[in-house]
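Every protein chain but one is kept in place in this view of the complex.
Then we have chain A:
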Amino acid sequence: MKAFTALTVTELRLLSRDPASLFFTMAFPLMLLVLKRGESAPVPGYLAMIAAIGGMGALPGIVAAYRERKVLKRLATTPVSPLLLLGAQLVAQVTAALAGSTLLVAAAIVIFGAKAPANVPALAVALVLCSVMVCALGFVIAAIMRNTRGAGLIGMLVMFPMIFLAGAAVPRKALPDSLRQIGDFLPLTPGVDALTSAWAGTAAFFPMLILSGIIVAGTALATALFRWE
């Protein structure tokens, strides 16, 4: 437990020192909020976006670098399992998503006078599920791609269309019909749905169930495909 805590603190420190991570999880969503003149309707989508940027935009490159630079192998020579480092990265990404989301929601309420989310516990659960789900997808990408550059690039290439088509960056009703239908099959869509429902007051069971299913399937796939070196 001591080692896991130390690893998690280190991973959080490293994330907070990465200007790109900091910008996309903290500053960028605030910019979008300002551009929307503080309108609160798109905020739940932005929360899903914050999670996706961390889990799919950043995580695959970080994990692939740990393999490429033999950090995982070096850990395997200590009493600590390299699996613990991946766990620490997951906890750090979820914590970063919660921090970025809290900042955004607070700004919406304090600066723009938005109404507070109607069901905060459901919102928190939906956000954690959504964040763990995108991290699971990120681990799958890190498992499939061999090098750091490839993993980072594929992460971005998967993440960007998804945040638009799943209704995270822009509402899905603004999309043309054909594109909106693609969104029905994207894993981030139930995340946006769960967050939007929770914001409005309902704990939406079905989207959360789908998120949990994707987490289980993604973790199993990543475990089966992951190479430690």
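Quick note on the criterion: a residue touches a chain if its C-beta (ideal position, glycine included) is under 8 Å from a C-beta of that chain, and two chains touch if they have at least 3 such contacts; residues count from 1.
Convention: contacts and distances are computed from a predicted model.
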Absent chain per UniProt: "Asp23/Gls24 family envelope stress response protein", "Polar amino acid ABC transporter inner membrane subunit", "proton-translocating NAD(P)(+) transhydrogenase" or "ABC-2 type transport system ATP-binding protein"? "ABC-2 type transport system ATP-binding protein"
Just one of A:K2, A:R37, A:K115 or A:K173 touches the chain that is missing; which is it? A:K2
Given that one chain is not shown, which residue among A:L32, A:A65, A:A99 or A:V170 touches it? A:A65
On chain A, what residues meet the omitted chain? 2-3, 5-7, 10, 13-14, 17-18, 65-66, 69-71, 73-74, 76-80
